[in-house]
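Everything on this sheet refers to the single structure shown next.
With one protein chain held back, the other chains of the complex are shown just where they sit.
Then we have chain A:
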Amino acid sequence: MTPRLRCGVRLTYDRTRQTHVLLFPEGVLVPNATAAAVLELCDGERTVPDIAAALGERYAGVREGDVGDVLARLVDRQVVEWA
């Protein structure tokens, strides 16, 4: 199970608002810093443990469960799907 952005969803950095934004048909979501860090690693190749490990190299105290939690919410928002 490897998460990826759904068809038509794009993650980009908005320099006006100085934040990452998720763009999709008729919508804009502003992910918080944690969600943005996870989203950047959702390439359809990495698994949840891969993502947690990659984040662990940059931040202290990253737990796989928390990453899964964030992903579940992004799936609920229909911006991420499981490949």
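Quick note on the criterion: a residue touches a chain if its C-beta (ideal position, glycine included) is under 8 Å from a C-beta of that chain, and two chains touch if they have at least 3 such contacts; residues count from 1.
In this section, contacts and distances are computed from a predicted model.
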item	value
Chain left out of the displayed complex - its UniProt protein name, from "Amino acid ABC transporter ATP-binding protein", "Ferredoxin-type protein NapG", "Response regulator receiver domain-containing protein" or "PqqA peptide cyclase"	"PqqA peptide cyclase"
Interface with the unshown chain - residue positions in chain A	7-8, 10, 12-14, 16-17, 19, 21, 23-32, 34-35, 66, 69-70, 73-74, 77-78
